[in-house]
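Apart from one protein chain that is not included, each protein chain of the complex appears where it belongs.
In order of appearance the chains are A and B, and numbering begins at 1 in each one.
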Amino acid sequence: MANQTSKNIRLGAMVIAGTALLIIALYVIGDKQNLFGSTFRISAYFQNVNGLMVGHNVRFDGIDVGTVKNIEIINDTTVKVDMAIELESQKFIHKNALASIGTDGLMGNKLVNITPTGVPSPQVEEGDILKTSEPLEADDALRTLTQTNADIAVIVSNLRTFTDQMSSPNSVWSVLTDTAASENIKAILVNIKQTSSYTALVAAELNAIVSDVQSGKGTLGALITDSTIATELNQTAANIQLISDSLVYFTADLQSISDRLLSGEGTLSTLLNDTTLAVNLTETIQSARNGASDFEESMKALQDNFLVRHYFKKKNKMLEKERKHID
Amino acid sequence: MLPAGLVRFLTEIAEVTRFTTKFFREILRPRFEFAEFLRQCFFIGYKSLGLVAITAFIMGLVITIQSRPTLVEFGAEAWLPKMVSVSLVREIAPVITALICAGKIGSGIGAELGSMKVTEQIDAMEVSGTNPYKYLVVTRVMATILMIPILAVLADAVSLYGAYLGSNIRGVVSWDLYWNQVFATLTYSDIMPSILKTFFFGFAIGIIGCYQGFNSKKGTEGVGRSANAAVVISSLLVFIIDLIAVQITDLAGLT
Partner (left out) sequence: MNRKKNHTTYAPAADAEIAIQISNLDVSFGDNHVLRHFSFELPAGKSYAVLGKSGSGKSVLIKCIIGLIKPNAGTIQIFGTNITDLNSVELDKMRMETGFLFQSNALYDSMTVRENLEFPLRRHGIQKTAAEVDELVREALVNVGLPGTDNMMPAELSGGMKKRIALARTLILKPKIILYDEPTTGLDPITGREIGHLMVDIQKKYHTSSLVISHDLNCIHIAADRIVMLIDGTCYAIGTYDELKKSTDLKIKSFFD
(Lines give C-alpha, C1' and ligand atoms only; values in the text may rest on other atoms or scores of the structure.)
Protein backbone atom coordinates (compact mmCIF):
# COMPACT_ATOMS: atom_id res chain seq x y z
CA MET A 1 0.00 0.00 0.00
CA ALA A 2 2.85 2.35 0.90
CA ASN A 3 4.32 1.52 -2.48
CA GLN A 4 1.05 2.43 -4.16
CA THR A 5 0.95 5.71 -2.22
CA SER A 6 4.40 6.70 -3.43
CA LYS A 7 3.38 5.86 -6.99
CA ASN A 8 0.30 7.98 -6.62
CA ILE A 9 2.37 10.85 -5.26
CA ARG A 10 4.73 10.72 -8.22
CA LEU A 11 1.84 10.46 -10.66
CA GLY A 12 0.08 13.35 -8.97
CA ALA A 13 3.22 15.49 -9.15
CA MET A 14 3.51 14.79 -12.86
CA VAL A 15 -0.14 15.56 -13.55
CA ILE A 16 0.05 18.79 -11.57
CA ALA A 17 3.28 19.80 -13.32
CA GLY A 18 1.74 19.19 -16.74
CA THR A 19 -1.49 20.97 -15.96
CA ALA A 20 0.30 23.86 -14.29
CA LEU A 21 2.59 24.32 -17.28
CA LEU A 22 -0.39 24.38 -19.61
CA ILE A 23 -2.24 26.88 -17.45
CA ILE A 24 0.83 29.09 -17.10
CA ALA A 25 1.43 29.00 -20.84
CA LEU A 26 -2.19 29.84 -21.54
CA TYR A 27 -2.09 32.63 -19.00
CA VAL A 28 1.12 34.13 -20.36
CA ILE A 29 -0.22 34.03 -23.90
CA GLY A 30 -3.52 35.49 -22.79
CA ASP A 31 -1.67 38.14 -20.87
CA LYS A 32 0.29 39.05 -24.00
CA GLN A 33 -3.01 39.47 -25.79
CA ASN A 34 -4.49 41.47 -22.92
CA LEU A 35 -7.17 38.89 -22.25
CA PHE A 36 -6.70 39.26 -18.52
CA GLY A 37 -5.85 42.21 -16.38
CA SER A 38 -7.58 45.55 -16.34
CA THR A 39 -7.94 47.35 -19.60
CA PHE A 40 -9.91 50.32 -20.77
CA ARG A 41 -11.33 50.97 -24.19
CA ILE A 42 -10.63 53.78 -26.56
CA SER A 43 -11.53 54.12 -30.20
CA ALA A 44 -10.36 55.86 -33.31
CA TYR A 45 -11.96 56.47 -36.68
CA PHE A 46 -9.91 55.72 -39.74
CA GLN A 47 -10.61 56.18 -43.40
CA ASN A 48 -8.67 53.08 -44.30
CA VAL A 49 -7.34 50.45 -41.90
CA ASN A 50 -5.02 48.80 -44.44
CA GLY A 51 -5.85 45.25 -43.43
CA LEU A 52 -5.73 45.79 -39.68
CA MET A 53 -7.45 42.91 -37.88
CA VAL A 54 -8.89 42.21 -34.47
CA GLY A 55 -6.07 41.03 -32.19
CA HIS A 56 -3.37 43.19 -33.70
CA ASN A 57 -1.23 45.10 -31.28
CA VAL A 58 -1.57 48.69 -30.21
CA ARG A 59 1.68 50.50 -29.55
CA PHE A 60 2.28 53.65 -27.62
CA ASP A 61 5.75 55.14 -28.06
CA GLY A 62 6.71 51.80 -29.60
CA ILE A 63 5.63 49.72 -26.60
CA ASP A 64 2.83 47.18 -26.82
CA VAL A 65 0.10 48.51 -24.60
CA GLY A 66 -3.01 46.83 -25.94
CA THR A 67 -4.83 45.03 -28.70
CA VAL A 68 -7.44 45.82 -31.31
CA LYS A 69 -10.76 44.49 -30.04
CA ASN A 70 -13.22 45.40 -32.72
CA ILE A 71 -13.29 46.86 -36.21
CA GLU A 72 -16.53 48.17 -37.57
CA ILE A 73 -17.45 50.02 -40.74
CA ILE A 74 -19.43 53.13 -39.86
CA ASN A 75 -19.89 54.45 -43.40
CA ASP A 76 -18.11 54.40 -46.75
CA THR A 77 -15.24 56.55 -45.54
CA THR A 78 -15.12 55.74 -41.83
CA VAL A 79 -13.97 52.64 -40.00
CA LYS A 80 -14.21 52.54 -36.23
CA VAL A 81 -11.41 50.70 -34.44
CA ASP A 82 -11.90 49.80 -30.77
CA MET A 83 -8.79 49.15 -28.74
CA ALA A 84 -8.30 47.62 -25.30
CA ILE A 85 -5.43 49.39 -23.56
CA GLU A 86 -3.72 48.33 -20.33
CA LEU A 87 -4.85 50.43 -17.43
CA GLU A 88 -1.21 51.01 -16.44
CA SER A 89 -0.59 52.98 -19.63
CA GLN A 90 -3.60 55.23 -19.15
CA LYS A 91 -1.72 57.94 -17.30
CA PHE A 92 0.77 58.34 -20.15
CA ILE A 93 -1.68 58.64 -23.01
CA HIS A 94 -3.26 62.03 -23.48
CA LYS A 95 -6.53 62.95 -25.09
CA ASN A 96 -4.77 64.63 -28.00
CA ALA A 97 -2.59 61.64 -28.88
CA LEU A 98 -2.80 60.54 -32.48
CA ALA A 99 -3.61 57.05 -33.67
CA SER A 100 -2.24 55.82 -36.95
CA ILE A 101 -1.97 52.48 -38.64
CA GLY A 102 1.48 51.12 -39.24
CA THR A 103 3.32 47.93 -39.94
CA ASP A 104 5.60 45.90 -37.72
CA GLY A 105 8.52 45.58 -40.08
CA LEU A 106 8.22 45.68 -43.85
CA MET A 107 6.17 42.51 -44.00
CA GLY A 108 5.06 42.20 -40.40
CA ASN A 109 1.67 42.51 -38.81
CA LYS A 110 -0.35 45.67 -38.98
CA LEU A 111 -0.61 47.61 -35.75
CA VAL A 112 -2.05 50.80 -34.36
CA ASN A 113 0.51 53.38 -33.30
CA ILE A 114 -0.51 55.91 -30.71
CA THR A 115 1.78 58.90 -30.85
CA PRO A 116 1.86 61.68 -28.29
CA THR A 117 1.76 65.22 -29.68
CA GLY A 118 3.76 66.78 -26.88
CA VAL A 119 1.07 69.37 -26.36
CA PRO A 120 -0.32 69.31 -22.81
CA SER A 121 -3.73 67.66 -22.55
CA PRO A 122 -5.63 65.60 -19.95
CA GLN A 123 -5.11 61.83 -19.91
CA VAL A 124 -7.41 59.59 -21.93
CA GLU A 125 -10.49 58.04 -20.40
CA GLU A 126 -12.62 55.02 -21.11
CA GLY A 127 -14.51 55.48 -24.39
CA ASP A 128 -12.41 58.38 -25.67
CA ILE A 129 -11.98 58.73 -29.40
CA LEU A 130 -8.47 59.55 -30.54
CA LYS A 131 -7.69 61.73 -33.53
CA THR A 132 -6.05 59.86 -36.33
CA SER A 133 -3.53 60.47 -39.02
CA GLU A 134 -3.91 58.40 -42.13
CA PRO A 135 -0.99 56.13 -42.81
CA LEU A 136 1.38 57.45 -45.41
CA GLU A 137 1.99 54.73 -47.91
CA ALA A 138 5.27 54.29 -49.72
CA ASP A 139 3.47 55.25 -52.89
CA ASP A 140 2.41 58.56 -51.34
CA ALA A 141 5.96 59.31 -50.34
CA LEU A 142 7.11 58.62 -53.85
CA ARG A 143 4.43 60.82 -55.29
CA THR A 144 5.52 63.73 -53.11
CA LEU A 145 9.14 63.24 -54.00
CA THR A 146 8.37 63.09 -57.71
CA GLN A 147 6.26 66.23 -57.44
CA THR A 148 9.09 68.04 -55.67
CA ASN A 149 11.42 66.88 -58.35
CA ALA A 150 9.19 68.29 -61.07
CA ASP A 151 8.90 71.60 -59.25
CA ILE A 152 12.62 71.82 -58.94
CA ALA A 153 13.05 71.12 -62.62
CA VAL A 154 10.77 74.05 -63.49
CA ILE A 155 12.67 76.37 -61.20
CA VAL A 156 15.99 75.26 -62.50
CA SER A 157 14.90 76.05 -66.04
CA ASN A 158 13.63 79.46 -64.90
CA LEU A 159 16.86 80.18 -63.14
CA ARG A 160 18.79 79.12 -66.18
CA THR A 161 16.95 81.67 -68.28
CA PHE A 162 17.57 84.19 -65.55
CA THR A 163 21.33 83.57 -65.46
CA ASP A 164 21.54 83.42 -69.23
CA GLN A 165 20.12 86.91 -69.31
CA MET A 166 22.49 88.05 -66.59
CA SER A 167 25.56 86.65 -68.33
CA SER A 168 24.64 88.27 -71.66
CA PRO A 169 27.32 91.00 -72.23
CA ASN A 170 24.87 93.40 -73.86
CA SER A 171 22.47 93.25 -71.07
CA VAL A 172 22.24 95.55 -68.10
CA TRP A 173 22.38 92.35 -66.10
CA SER A 174 26.09 92.17 -66.81
CA VAL A 175 26.52 94.65 -64.02
CA LEU A 176 25.74 91.91 -61.73
CA THR A 177 28.07 89.42 -63.36
CA ASP A 178 30.95 89.82 -60.95
CA THR A 179 28.95 90.43 -57.86
CA ALA A 180 28.62 88.03 -55.02
CA ALA A 181 24.94 87.76 -55.74
CA SER A 182 25.62 86.28 -59.10
CA GLU A 183 28.02 83.76 -57.58
CA ASN A 184 25.44 82.88 -55.04
CA ILE A 185 22.79 82.34 -57.63
CA LYS A 186 25.13 80.07 -59.54
CA ALA A 187 25.78 78.17 -56.34
CA ILE A 188 22.04 77.80 -55.82
CA LEU A 189 21.76 76.39 -59.25
CA VAL A 190 24.46 73.85 -58.60
CA ASN A 191 22.91 72.90 -55.29
CA ILE A 192 19.46 72.69 -56.65
CA LYS A 193 20.61 70.55 -59.54
CA GLN A 194 22.38 68.30 -57.12
CA THR A 195 19.37 68.17 -54.88
CA SER A 196 17.08 67.31 -57.68
CA SER A 197 19.32 64.52 -58.87
CA TYR A 198 19.52 63.15 -55.31
CA THR A 199 15.81 63.37 -55.00
CA ALA A 200 15.42 61.49 -58.22
CA LEU A 201 17.83 58.87 -56.91
CA VAL A 202 15.89 58.45 -53.68
CA ALA A 203 12.72 58.23 -55.63
CA ALA A 204 14.16 55.54 -57.86
CA GLU A 205 15.46 53.56 -54.93
CA LEU A 206 12.24 53.83 -53.02
CA ASN A 207 10.47 52.77 -56.13
CA ALA A 208 12.66 49.70 -56.48
CA ILE A 209 12.10 48.71 -52.86
CA VAL A 210 8.40 49.24 -53.06
CA SER A 211 8.12 47.20 -56.24
CA ASP A 212 10.26 44.49 -54.65
CA VAL A 213 7.99 44.38 -51.66
CA GLN A 214 4.91 44.46 -53.80
CA SER A 215 6.16 41.59 -55.93
CA GLY A 216 6.80 39.72 -52.68
CA LYS A 217 10.52 39.50 -53.34
CA GLY A 218 11.60 41.72 -50.48
CA THR A 219 14.96 41.04 -48.88
CA LEU A 220 14.32 38.61 -46.06
CA GLY A 221 16.59 40.63 -43.85
CA ALA A 222 13.86 43.24 -43.89
CA LEU A 223 11.64 40.73 -42.10
CA ILE A 224 13.59 41.32 -38.96
CA THR A 225 11.58 43.56 -36.80
CA ASP A 226 14.57 45.21 -35.31
CA SER A 227 13.36 48.34 -33.66
CA THR A 228 16.69 50.15 -33.99
CA ILE A 229 16.72 49.83 -37.74
CA ALA A 230 13.07 50.67 -37.84
CA THR A 231 13.68 53.88 -35.95
CA GLU A 232 16.62 54.82 -38.14
CA LEU A 233 14.67 54.21 -41.28
CA ASN A 234 11.79 56.14 -39.91
CA GLN A 235 14.10 59.02 -39.15
CA THR A 236 15.57 58.94 -42.63
CA ALA A 237 12.20 58.81 -44.25
CA ALA A 238 11.08 61.74 -42.11
CA ASN A 239 14.19 63.68 -43.14
CA ILE A 240 13.51 63.14 -46.80
CA GLN A 241 10.02 64.36 -46.34
CA LEU A 242 11.30 67.35 -44.44
CA ILE A 243 13.79 68.24 -47.11
CA SER A 244 11.26 67.80 -49.84
CA ASP A 245 9.05 70.18 -47.95
CA SER A 246 11.75 72.78 -47.47
CA LEU A 247 12.72 72.44 -51.08
CA VAL A 248 9.16 73.19 -52.00
CA TYR A 249 9.32 76.14 -49.66
CA PHE A 250 12.43 77.81 -51.02
CA THR A 251 11.50 76.81 -54.52
CA ALA A 252 8.40 78.91 -54.05
CA ASP A 253 10.58 81.86 -52.93
CA LEU A 254 12.84 81.56 -55.91
CA GLN A 255 9.86 81.20 -58.13
CA SER A 256 8.42 84.46 -56.94
CA ILE A 257 11.76 86.23 -57.46
CA SER A 258 12.32 84.89 -60.88
CA ASP A 259 8.69 85.49 -61.78
CA ARG A 260 9.00 89.09 -60.84
CA LEU A 261 12.28 89.51 -62.72
CA LEU A 262 10.97 87.86 -65.82
CA SER A 263 7.70 89.69 -65.87
CA GLY A 264 9.71 92.91 -65.94
CA GLU A 265 8.00 94.07 -62.83
CA GLY A 266 11.32 94.26 -61.09
CA THR A 267 13.74 96.64 -62.84
CA LEU A 268 17.45 96.68 -62.21
CA SER A 269 17.12 99.48 -59.74
CA THR A 270 14.34 97.75 -57.99
CA LEU A 271 16.41 94.67 -57.82
CA LEU A 272 19.41 96.49 -56.43
CA ASN A 273 17.57 98.86 -54.13
CA ASP A 274 14.92 96.61 -52.78
CA THR A 275 16.61 95.45 -49.63
CA THR A 276 13.77 93.22 -48.68
CA LEU A 277 14.22 91.31 -51.86
CA ALA A 278 17.97 91.14 -51.32
CA VAL A 279 17.50 89.83 -47.83
CA ASN A 280 14.96 87.38 -49.09
CA LEU A 281 17.28 86.20 -51.77
CA THR A 282 20.18 85.74 -49.40
CA GLU A 283 17.93 83.87 -47.02
CA THR A 284 16.66 81.69 -49.76
CA ILE A 285 20.13 80.89 -50.91
CA GLN A 286 21.09 80.09 -47.36
CA SER A 287 18.18 77.75 -46.80
CA ALA A 288 18.75 76.12 -50.15
CA ARG A 289 22.31 75.40 -49.07
CA ASN A 290 21.14 74.04 -45.76
CA GLY A 291 18.60 71.98 -47.54
CA ALA A 292 21.17 70.57 -49.91
CA SER A 293 23.57 69.60 -47.15
CA ASP A 294 20.78 68.11 -45.05
CA PHE A 295 19.76 66.16 -48.03
CA GLU A 296 23.24 64.86 -48.56
CA GLU A 297 23.37 63.63 -45.00
CA SER A 298 20.04 61.92 -45.34
CA MET A 299 21.13 60.32 -48.55
CA LYS A 300 24.18 58.89 -46.82
CA ALA A 301 21.99 57.56 -44.05
CA LEU A 302 19.63 56.16 -46.62
CA GLN A 303 22.37 54.48 -48.54
CA ASP A 304 23.65 52.94 -45.32
CA ASN A 305 20.37 51.19 -44.77
CA PHE A 306 18.28 51.31 -47.82
CA LEU A 307 15.38 49.38 -46.41
CA VAL A 308 13.25 52.40 -46.46
CA ARG A 309 10.42 52.34 -44.04
CA HIS A 310 7.57 54.38 -45.31
CA TYR A 311 5.33 54.83 -42.39
CA PHE A 312 5.92 58.06 -40.56
CA LYS A 313 3.68 60.45 -38.94
CA LYS A 314 2.23 63.36 -40.73
CA LYS A 315 1.87 65.27 -37.51
CA ASN A 316 5.55 64.87 -36.68
CA LYS A 317 6.40 66.11 -40.08
CA MET A 318 4.17 69.13 -39.73
CA LEU A 319 5.70 69.98 -36.39
CA GLU A 320 9.13 69.76 -37.85
CA LYS A 321 8.08 71.99 -40.67
CA GLU A 322 6.67 74.51 -38.29
CA ARG A 323 9.89 74.52 -36.36
CA LYS A 324 11.74 75.06 -39.59
CA HIS A 325 9.53 78.04 -40.33
CA ILE A 326 10.21 79.51 -36.96
CA ASP A 327 13.94 78.99 -37.37
CA MET B 1 -18.17 -12.05 -54.35
CA LEU B 2 -15.73 -9.88 -52.48
CA PRO B 3 -12.09 -10.94 -52.37
CA ALA B 4 -11.12 -12.75 -49.17
CA GLY B 5 -8.62 -10.07 -48.18
CA LEU B 6 -11.23 -7.33 -48.37
CA VAL B 7 -13.71 -9.42 -46.39
CA ARG B 8 -11.11 -9.93 -43.67
CA PHE B 9 -10.27 -6.24 -43.67
CA LEU B 10 -13.91 -5.15 -43.42
CA THR B 11 -14.56 -7.70 -40.68
CA GLU B 12 -11.59 -6.36 -38.78
CA ILE B 13 -12.87 -2.80 -39.13
CA ALA B 14 -16.28 -3.90 -37.89
CA GLU B 15 -14.70 -5.67 -34.92
CA VAL B 16 -12.62 -2.61 -34.00
CA THR B 17 -15.71 -0.43 -34.29
CA ARG B 18 -17.71 -2.76 -32.05
CA PHE B 19 -14.86 -2.84 -29.56
CA THR B 20 -14.70 0.97 -29.60
CA THR B 21 -18.44 1.53 -29.17
CA LYS B 22 -18.34 -0.92 -26.29
CA PHE B 23 -15.87 1.43 -24.63
CA PHE B 24 -18.40 4.26 -24.68
CA ARG B 25 -21.14 1.97 -23.39
CA GLU B 26 -19.05 0.55 -20.59
CA ILE B 27 -17.63 3.86 -19.44
CA LEU B 28 -21.12 5.16 -18.75
CA ARG B 29 -22.06 2.15 -16.62
CA PRO B 30 -21.37 2.44 -12.91
CA ARG B 31 -18.43 0.99 -11.03
CA PHE B 32 -15.41 2.76 -12.39
CA GLU B 33 -12.25 0.87 -11.52
CA PHE B 34 -10.54 3.85 -9.99
CA ALA B 35 -7.64 2.07 -8.26
CA GLU B 36 -6.75 0.21 -11.44
CA PHE B 37 -7.12 3.45 -13.41
CA LEU B 38 -4.59 5.16 -11.13
CA ARG B 39 -2.24 2.22 -11.44
CA GLN B 40 -2.45 2.42 -15.22
CA CYS B 41 -1.95 6.20 -15.17
CA PHE B 42 1.23 5.60 -13.25
CA PHE B 43 2.51 3.03 -15.71
CA ILE B 44 1.36 4.85 -18.82
CA GLY B 45 2.06 8.41 -17.76
CA TYR B 46 4.83 8.44 -15.21
CA LYS B 47 6.81 5.55 -16.64
CA SER B 48 6.86 7.14 -20.10
CA LEU B 49 7.89 10.55 -18.82
CA GLY B 50 11.64 9.98 -19.06
CA LEU B 51 11.50 8.63 -22.58
CA VAL B 52 9.16 11.36 -23.79
CA ALA B 53 11.27 14.06 -22.13
CA ILE B 54 14.52 12.85 -23.67
CA THR B 55 12.98 12.59 -27.14
CA ALA B 56 11.29 15.97 -26.88
CA PHE B 57 14.50 17.60 -25.66
CA ILE B 58 16.50 16.18 -28.53
CA MET B 59 13.84 17.14 -31.07
CA GLY B 60 13.79 20.73 -29.79
CA LEU B 61 17.57 20.94 -29.95
CA VAL B 62 17.88 19.31 -33.36
CA ILE B 63 15.08 21.23 -35.06
CA THR B 64 16.67 24.47 -33.87
CA ILE B 65 20.13 23.54 -35.08
CA GLN B 66 18.74 22.36 -38.41
CA SER B 67 16.61 25.45 -39.00
CA ARG B 68 19.34 27.92 -38.22
CA PRO B 69 21.37 27.83 -41.48
CA THR B 70 18.34 28.55 -43.67
CA LEU B 71 17.28 31.47 -41.52
CA VAL B 72 20.81 32.80 -41.36
CA GLU B 73 20.95 32.70 -45.15
CA PHE B 74 18.02 35.08 -45.26
CA GLY B 75 19.36 37.14 -42.42
CA ALA B 76 16.38 36.17 -40.30
CA GLU B 77 18.28 34.53 -37.46
CA ALA B 78 16.27 36.53 -34.95
CA TRP B 79 13.22 34.58 -36.08
CA LEU B 80 14.63 31.29 -34.87
CA PRO B 81 12.74 31.11 -31.54
CA LYS B 82 9.49 32.12 -33.22
CA MET B 83 9.71 29.61 -36.00
CA VAL B 84 10.93 26.74 -33.86
CA SER B 85 8.42 27.31 -31.08
CA VAL B 86 5.50 27.25 -33.47
CA SER B 87 6.60 24.05 -35.16
CA LEU B 88 7.40 22.37 -31.84
CA VAL B 89 4.16 23.26 -30.11
CA ARG B 90 1.85 22.75 -33.06
CA GLU B 91 3.26 19.59 -34.47
CA ILE B 92 6.50 18.08 -33.35
CA ALA B 93 6.06 17.72 -29.59
CA PRO B 94 2.53 16.24 -29.67
CA VAL B 95 3.26 13.88 -32.54
CA ILE B 96 6.58 12.73 -31.12
CA THR B 97 4.92 12.12 -27.76
CA ALA B 98 2.15 10.14 -29.41
CA LEU B 99 4.57 8.07 -31.46
CA ILE B 100 6.77 7.29 -28.49
CA CYS B 101 3.68 6.28 -26.55
CA ALA B 102 2.35 4.25 -29.45
CA GLY B 103 5.62 2.36 -29.37
CA LYS B 104 5.99 2.00 -25.64
CA ILE B 105 2.44 1.94 -24.33
CA GLY B 106 0.74 0.45 -27.37
CA SER B 107 3.08 -2.54 -27.45
CA GLY B 108 2.96 -2.80 -23.66
CA ILE B 109 -0.82 -2.97 -23.55
CA GLY B 110 -0.97 -5.25 -26.57
CA ALA B 111 1.50 -7.70 -25.04
CA GLU B 112 0.11 -7.53 -21.51
CA LEU B 113 -3.51 -8.06 -22.49
CA GLY B 114 -2.44 -10.57 -25.12
CA SER B 115 -0.68 -12.73 -22.57
CA MET B 116 -3.56 -12.30 -20.14
CA LYS B 117 -5.86 -13.49 -22.89
CA VAL B 118 -3.85 -16.58 -23.78
CA THR B 119 -3.27 -17.58 -20.15
CA GLU B 120 -7.00 -17.18 -19.47
CA GLN B 121 -6.47 -14.38 -16.95
CA ILE B 122 -9.19 -12.41 -18.70
CA ASP B 123 -11.61 -15.30 -18.30
CA ALA B 124 -10.47 -15.68 -14.71
CA MET B 125 -11.40 -12.07 -14.06
CA GLU B 126 -14.79 -12.61 -15.50
CA VAL B 127 -15.49 -15.58 -13.23
CA SER B 128 -14.17 -13.57 -10.29
CA GLY B 129 -16.98 -11.07 -10.53
CA THR B 130 -15.09 -8.55 -12.64
CA ASN B 131 -16.04 -7.17 -16.00
CA PRO B 132 -12.69 -7.55 -17.75
CA TYR B 133 -13.57 -4.90 -20.33
CA LYS B 134 -14.17 -2.38 -17.60
CA TYR B 135 -11.26 -3.49 -15.48
CA LEU B 136 -8.68 -3.80 -18.24
CA VAL B 137 -9.81 -1.79 -21.25
CA VAL B 138 -11.71 1.18 -19.85
CA THR B 139 -9.01 1.92 -17.27
CA ARG B 140 -6.19 1.70 -19.79
CA VAL B 141 -7.93 3.71 -22.47
CA MET B 142 -8.93 6.37 -19.94
CA ALA B 143 -5.35 6.46 -18.74
CA THR B 144 -3.96 6.94 -22.25
CA ILE B 145 -6.60 9.58 -23.03
CA LEU B 146 -5.62 11.61 -19.98
CA MET B 147 -1.91 10.91 -19.75
CA ILE B 148 -0.83 11.57 -23.33
CA PRO B 149 -2.03 15.20 -23.30
CA ILE B 150 -0.14 15.74 -20.05
CA LEU B 151 2.95 14.10 -21.51
CA ALA B 152 2.52 16.29 -24.59
CA VAL B 153 2.40 19.47 -22.51
CA LEU B 154 5.53 18.40 -20.67
CA ALA B 155 7.11 17.51 -24.02
CA ASP B 156 6.23 21.01 -25.28
CA ALA B 157 8.02 22.53 -22.31
CA VAL B 158 11.07 20.29 -22.55
CA SER B 159 11.39 20.67 -26.31
CA LEU B 160 11.16 24.45 -26.01
CA TYR B 161 13.93 24.27 -23.44
CA GLY B 162 15.92 22.16 -25.90
CA ALA B 163 15.29 24.78 -28.56
CA TYR B 164 16.52 27.46 -26.16
CA LEU B 165 19.79 25.61 -25.73
CA GLY B 166 19.90 25.02 -29.49
CA SER B 167 19.51 28.74 -30.18
CA ASN B 168 22.44 29.42 -27.90
CA ILE B 169 24.88 27.00 -29.43
CA ARG B 170 25.85 29.39 -32.23
CA GLY B 171 23.88 32.49 -31.47
CA VAL B 172 23.04 34.31 -28.31
CA VAL B 173 19.46 34.58 -27.18
CA SER B 174 18.94 35.48 -23.56
CA TRP B 175 16.60 33.39 -21.41
CA ASP B 176 14.16 36.25 -21.01
CA LEU B 177 14.20 37.26 -24.67
CA TYR B 178 13.75 33.65 -25.77
CA TRP B 179 10.64 33.03 -23.68
CA ASN B 180 9.30 36.48 -24.49
CA GLN B 181 9.59 35.76 -28.18
CA VAL B 182 8.13 32.28 -27.79
CA PHE B 183 5.07 33.49 -25.91
CA ALA B 184 4.64 36.50 -28.15
CA THR B 185 4.54 34.13 -31.12
CA LEU B 186 2.31 31.41 -29.69
CA THR B 187 -1.40 31.96 -29.64
CA TYR B 188 -4.34 29.96 -28.33
CA SER B 189 -4.92 28.73 -31.85
CA ASP B 190 -1.46 27.14 -31.71
CA ILE B 191 -1.88 25.47 -28.34
CA MET B 192 -5.52 24.47 -28.15
CA PRO B 193 -5.80 22.35 -31.31
CA SER B 194 -2.47 20.71 -30.60
CA ILE B 195 -3.50 19.73 -27.07
CA LEU B 196 -6.95 18.69 -28.21
CA LYS B 197 -5.62 16.29 -30.79
CA THR B 198 -3.44 14.52 -28.23
CA PHE B 199 -6.60 13.32 -26.48
CA PHE B 200 -7.51 11.57 -29.70
CA PHE B 201 -3.97 10.23 -30.05
CA GLY B 202 -4.31 8.79 -26.55
CA PHE B 203 -7.66 7.24 -27.34
CA ALA B 204 -6.34 5.63 -30.52
CA ILE B 205 -3.24 4.24 -28.80
CA GLY B 206 -5.22 2.85 -25.88
CA ILE B 207 -8.08 1.33 -27.82
CA ILE B 208 -5.87 -0.26 -30.49
CA GLY B 209 -3.51 -1.73 -27.89
CA CYS B 210 -6.44 -3.17 -25.95
CA TYR B 211 -8.19 -4.46 -29.05
CA GLN B 212 -5.09 -6.25 -30.25
CA GLY B 213 -4.47 -7.73 -26.82
CA PHE B 214 -8.06 -8.83 -26.31
CA ASN B 215 -8.11 -10.55 -29.67
CA SER B 216 -4.76 -12.20 -29.32
CA LYS B 217 -4.48 -15.67 -30.81
CA LYS B 218 -3.34 -18.56 -28.68
CA GLY B 219 0.33 -19.00 -28.01
CA THR B 220 3.32 -16.75 -27.50
CA GLU B 221 3.45 -15.99 -31.21
CA GLY B 222 -0.04 -14.52 -30.99
CA VAL B 223 1.07 -12.24 -28.15
CA GLY B 224 4.03 -11.00 -30.16
CA ARG B 225 1.83 -10.38 -33.15
CA SER B 226 -0.66 -8.44 -31.02
CA ALA B 227 2.06 -6.20 -29.62
CA ASN B 228 3.48 -5.59 -33.06
CA ALA B 229 0.10 -4.86 -34.66
CA ALA B 230 -0.76 -2.51 -31.79
CA VAL B 231 2.36 -0.43 -32.48
CA VAL B 232 2.00 -0.38 -36.24
CA ILE B 233 -1.71 0.43 -36.32
CA SER B 234 -1.66 3.01 -33.54
CA SER B 235 1.36 4.81 -35.07
CA LEU B 236 -0.44 4.96 -38.38
CA LEU B 237 -3.59 6.18 -36.68
CA VAL B 238 -1.64 8.93 -34.95
CA PHE B 239 -0.63 10.28 -38.34
CA ILE B 240 -4.12 9.92 -39.76
CA ILE B 241 -5.64 11.74 -36.78
CA ASP B 242 -2.97 14.39 -37.14
CA LEU B 243 -3.87 14.86 -40.78
CA ILE B 244 -7.56 15.18 -39.93
CA ALA B 245 -6.79 17.56 -37.07
CA VAL B 246 -4.76 19.81 -39.38
CA GLN B 247 -7.58 19.84 -41.92
CA ILE B 248 -10.11 20.76 -39.25
CA THR B 249 -7.99 23.53 -37.74
CA ASP B 250 -7.35 24.80 -41.23
CA LEU B 251 -11.06 24.84 -42.05
CA ALA B 252 -11.80 26.50 -38.73
CA GLY B 253 -9.39 29.23 -39.74
CA LEU B 254 -7.03 28.63 -36.83
CA THR B 255 -3.86 28.27 -38.86
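Methods note: a contact is a pair of C-beta atoms (placed from the backbone, for glycine too) under 8 Å apart; a residue touches a chain by one contact, two chains touch by 3 or more.
Remember, it's a predicted structure, so these values are computed and weren't measured experimentally.
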| item | value |
| --- | --- |
| Missing chain: touched chains present in the view | B |
| Contact with the hidden chain (one of B:119, B:174, B:220 or B:247) | B:119 |
| Touch residues of subunit B, complete complex, unshown partner | 115-116, 118-121, 123-131 |
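By definition in this document, only the chains that are shown with their structure count from here on.
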| item | value |
| --- | --- |
| Gap in Å, rounded to a whole number, between the CA centres of subunit B and subunit A | 52 |
| Footprint of subunit A on subunit B - complex, ascending | 38-39, 41-42, 45-46, 49, 74-76, 78-79, 149-151, 153-154, 156-157, 183-184, 186-188, 191, 195 |
| Subunit B-touching residues of subunit A, taken from the complex the two chains share | 4, 7-8, 10-11, 14-15, 17-19, 21-22, 25-26, 28-30, 32-33, 219-221, 223-226 |
